[in-house]
Each structure stands twice: as C-alpha cells, then as structure tokens.
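Complex shown without one protein chain; remaining protein chains in place.
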Amino acid sequence: MDKPVLEVNHLKKYFKTPAGQLHAVDDVSFAIEKGHTLGVVGESGCGKTTLGRTILRLIEPTSGEIYFNGEDITKLKKDNMKAIRRKMQLIFQDPYASLNPRMSVSEIIKEPMIVNKMCSSKKELDEKVKELMELVGLAPRLVNTYPHEMDGGRRQRVGIARALATNPEFIVCDEPVSALDVSIQAQILNLMMDLQEKKQLSYLFITHDLSVVKHISTEIAVMYLGQCVEKAPTEELFAHPRHPYTKALLSAIPVIDISQRGKKPELLTGEVNSPVNPVSYCRFYSRCKYACDKCKEHSYELKEISPGHFSACHMNFTGEIE
Amino acid sequence: MLNDVSFSLNNGETLGLVGETGAGKTTTALAIMRLLPKRTGFITGGEIEFAEEGNLLEKNEEIMKAIRGHRISMIFQDPMTSLNPVIRVGEQIKESFEVHMPDLSDAEMEKKVDEILEMVGIPASRKREYPHQFSGGMKQRVVIAMALSCEPELLIADEPTTALDVTIQAQVLNMMNELKKKLGTSMILITHDLGIVSQNCEKVAVMYAGSIIESGTAEEIFTKDKHHPYTVGLFGSIPDLNKVTDRLSPIDGLMPDPMDLPDGCVFHPRCPKCMEICKTKVPETVSLGGEHLVKCHLFGGGEIDG
Partner (left out) sequence: MSRRNAKEETQIKSRSQMASIWMRLKKNKMAMAGLFMLLAMILIAVFAGIIADYDTEAIQQNMPERMQTPSAKHWFGTDNFGRDVFARIIHGSRISLSMSIIAMAIAVAIGAVIGAIAGYYGGKTDNILMRFMDILLAIPPMLMSISIVAALGQSMVNLLIALAIAYIPVFARVIRSSILSIKDQEFIEAAKSCGSSNGRIIFKHIIPNAIGPIIVQATLAMGATILIIASLSFMGLGVKPPSPEWGTMLYEGRDFLKGAPYLVLFPGGAITLAVISLNLLGDGLRDALDPRLRN
C-alpha cells in the first residue's frame, strides 16, 4: 500500500456564534492515497464545505493534524504554506462566482502561475495557458473571452484549468457539478476522471449527490452534523449501508426505475438538527428510528465493523441492526 | 422561446416536464398561468384549454386573476424568495382566502389556515412565526400550503424540491403525493431530475430548446426501447446507482442559443444519429403506439403509422 497523499487526524473546527459553539467539523479522520478519490456526502450544513476549506487551511482548524505527503501542515508558517498550497488546489461549486468577472480566461489561468513564479517569460506563460486549455478541452479561440460570455460547463473547465496550473497532487472538489445541467455534468465528470488517471491526482470530492459520488469515488465518507458517521469503500457502502443515517439517505434518492414506484422510502422524520451546541451522544438520535436509551450512553466513536468499513453507530458494533 | 408545445393532462394525473436549463420548462408554466412578462413575452398562437373554462388565452386579466391561485396554483423553486420575509406565515396563507373567498368570516379564515398548516405537517401554533424562523424544507411546506389553500384543480410545481436536501426532498414529495390524492389535484411537475419523474409522474414530456421532443406515459418513457436521441443522451448522462459504469456517455456540445436556433431539427448539431434530412426539415411528431409521441426523423415515414 502506498503512503497516503493526505492524512487527516481528529480534525476539528468550531465557530463561535451568538447562540453558542458551532461544531462545523468535529473529530474527522481519513486518508487519501495517490490517484484515489474520497467522496464526502452529507446534507447542507453538515460541515462538508468547511472540511474542504479547513484541509487547505483557508480556514484555520481548531485542532487536529493534516499530513500532506507526511508533513503536518497545520504547524507550517505562512511562507512555507505557500509552497504547499501549489500542491493542493480547490475547484468550486459555482463556476461563475469563483471566476473574477474582470479577468479574461487567459488571465485567470495565468494567475496561479504568476503568483507562484512558475514561468520565467511571458511566452512560456502563454504556452502553458494554451496547454492547460487544451488539457481541459477549451478551444484556443476562447483565450480572450470573459467568464460571463461562457456557459456553465466552459466556466467550470476554466476553473479546473486554473486548479491544474500549479501541477497539484491533491484537489478539493467542492460540489463541482451541482450547478450544471445533467448533460454538461457528465462531460465534466468524465474530464475529471480522465485528468485523475493522466496526472495521478487525488480528489476529495464533496457533494450531496449520491449518484455522482458513487460514480467517481473509491471510498465514501458520510457526514452528519460535522461528524463522519460511516466510511467505507464505495461498493461496500452502497451494497451494505450500516449506519441508520446512511440507510435513510440511500433510500431517499429517487431512483430512475419505474418498478420501484410506490415503494415508500425510509422517511426520516424531523429536520437536520442544529450544529450549534450539539448533544454529547449520537447527533442523529432525534431522527433515528432505531434510537433507544442505550444510544445516550455512547459518545462518538468511529469503529471498524468489517475490513475497511467504519461506522459510528454503537448498534453496528454489537450487530443489533443490519 | 417555445415552439409548438402540446400536452394534455387529466384529473388527478401528474405530468413530469423534464429538460435542462433553458429548455423552456418554466416558460411553459408561466404561459399557462398567463404570467409572461408583457414586454418580452408573446403567445403567438395555440390554445390552453382548462377544465370547463375553455381557452385561457381568450380570457381577460380579471378572469385570469380569479383563476390564478384559486383554480391553478404555482409553486416556485426557491422557497426563500416566494415568501415575504416581513409578514407572518399565517397572514400570508390567509391572504389567498381574502382574495379568493372574501365571503368567509375572519374566524373561518383563521380556522382554514390552521387546517391547511396541519395538512402539510406544520403545527398550527407556528402560524404566528416569520419565514426566517422556518428551515428550508418547512418553508417549502408553507409555500405548498399557500398553493393548495384554495384546493386548486391544477398545481404547477416548478422544481419544488431542487433547493432541498435529499431526505427533506423525500418528505416533501411524499407529502405532495398524498395531498394530491386527497384533493384530486392534477399536477405539472417541472424538474430536471429523472429519478423524481420516474417515482412521481404518470405522464412525462421531455423538452429541448423550446419543444417537446418526446412524450408519453411514464411506462413508455422509462421502459420502452425506442427513444428520441436526446432522451437517450439524458439517461446516459446520469450515473446509475444500480450499475457500475466506467465512463458516462454525455451529449456532446451545448444547448443552442434560443435566439438563434438551428435549422431543421433543433437537436441535430448535437445528435449522434443526425441524418441529412435533420439539417433542413423540422421533424413531425410521430406516434410510437399508445400515448408515446416522438419528434424525430428516425421514426418518421411509413415505419409506424399512427
């Protein structure tokens, strides 16, 4: 087994709010190997976006360790961080808001290379821009166009080209296809998978769309209110979901299969609880149909229940629910 | 831009209107409601027959006002913007009674508000709260309550669950289906999610660049083999949860500019099965048996006679 590109241990990020402490990311650990994709799924407000930003130290973590190629980047000073930042990039959800409207395509793609002083001459810079545009499938004639003149799919390609400009090893993809139409979404997903193969990239793929995450990920982590409640290789998770929340999540997706019609999904009652001052026991307790008094005795712990398959539900440990 | 859009819907049925951004789904809905902006929206021809009222396009604004919200209601995509943030939710629901049932006394209206809130699963005591005190799913329930307050015969839901999380989406869709059954409402469900359509609709119409390119019953669309190439592409673009696929097979190219539609079939520049005739001649609607209609030259000619 290769050494992981990224390893995150007990990462926590709390925010202070007037109502109390908001546990956006609470004790999350995982590792991603070279060329692999970890999918992070969860509903809005579960802390998946904060997780991505914290790993890149765009938000400073409250505690925990982030090892990138064996080096703990949470302890790095600002200047050393800059060198690491080249190797860790971010692709955004909204390809319109994430591109500076005043800059043309070439300026946007050049930006990271200029900042990191990667090219010695203007000609080299132009050459690199051309290469990157070709790599992500943008026609060379688009070099002087502005974001508002392009459609969502092309804008997202520009965003991907910018992320690739510094030759990163690891990319956080924050809902990169959620804002796109299905036919364009498929084009971008194919592109991202091709690039991963070509450049041996590792992805942290954040999304709420389970069918997308199943398609692209090698491993999936399900998040609920800042905590990772279940983690398993993709096939395993979809074949044998163990945590009650994962089960409910999977059954809530409307499948394109007319024979499944009328089959009642496992409806969750209630709303997502607030991550502000959460309870000390299982955070899913109030919505869980298996909830019992014993749940209140267990604090959060992610345990391996079968090889590679982790769950945080105490009933999974004892085999009480299957 | 809509071009020759036709469909019909019976009592208590749900029609799924599927398509990508810019396909003209919302425009269709607004045209039925006669809510297109005056400056840019023209309905150049055709008719909209509604119940015993006859053609809605011939009605004057006064009659339309009485129909809108009372007999035809609409739910918009974003629950945040369809509620007025400074008015209590109870008041907002009551408003539609005040407009459409002015004969009711104040107490009767309040009672109806309570009933309708309970019906969508919100405790009546919460009617004194403001929209910002509700979560996204709850807000959408309030919007649905408002739309259903006068027990309309037709409900147009424009991407009602797109802004919601999957678990909440399942709750809301489930509730809508139950209410529909209870009240006997017909529904036009506008969405881009084929999964939602397959689980909730009896009839399906697939839109592309302002035209309905394929329509039929849900069984015909989801189980038959013969489809419009665009429908095939749409299905190929979605990662299937039940199958393992290495690569998706998306549709190449982009949606055409509605101001500058291609000649012939609107889909021909992106169509993998494009023929010479597609570039020049607009295809006729062909019946594939039953209610299954396709607008494509592949199925034209003497092959199947409707």
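Labels for the chains are A and B, by order of writing; each one numbers its residues from 1.
Keep in mind that, in the parts below, a contact is a pair of C-beta atoms (placed from the backbone, for glycine too) under 8 Å apart; a residue touches a chain by one contact, two chains touch by 3 or more.
Just so we're clear, the structure is a prediction, and the values are computed from it rather than from any experiment.
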Omitted chain - touching chains that are shown: A
Sole residue of A:Gly64, A:Pro112, A:Pro241 or A:Pro254 that reaches the chain not shown, by the stated touch rule: A:Pro112
Residue of A:Thr166, A:Gln196, A:Thr218 or A:Ser274 touching the missing chain in the full complex: A:Thr166
Interface residues of chain A (partner: the chain not displayed): 53, 56, 58, 82, 85-86, 89-90, 92-94, 97-104, 106-107, 111-112, 115-116, 126, 129, 140-141, 143-144, 146, 148, 159, 162, 165-166
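As a convention for this text, only the chains that are shown with their structure count from here on.
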Centre distance in Å when chain A and chain B are each reduced to the mean of their C-alpha atoms: 32
Complex interface listing, chain A residues touching chain B: 43-44, 151-153, 181-187, 189-190, 193, 208, 210-212, 214-215, 238, 248-249, 251-258, 260-261, 264-265, 267-268, 271-272
Footprint of chain A on chain B - complex, ascending: 20-21, 135-138, 165-171, 173-174, 192-196, 198-200, 218-219, 222-223, 233-242, 245, 247-252, 254-255
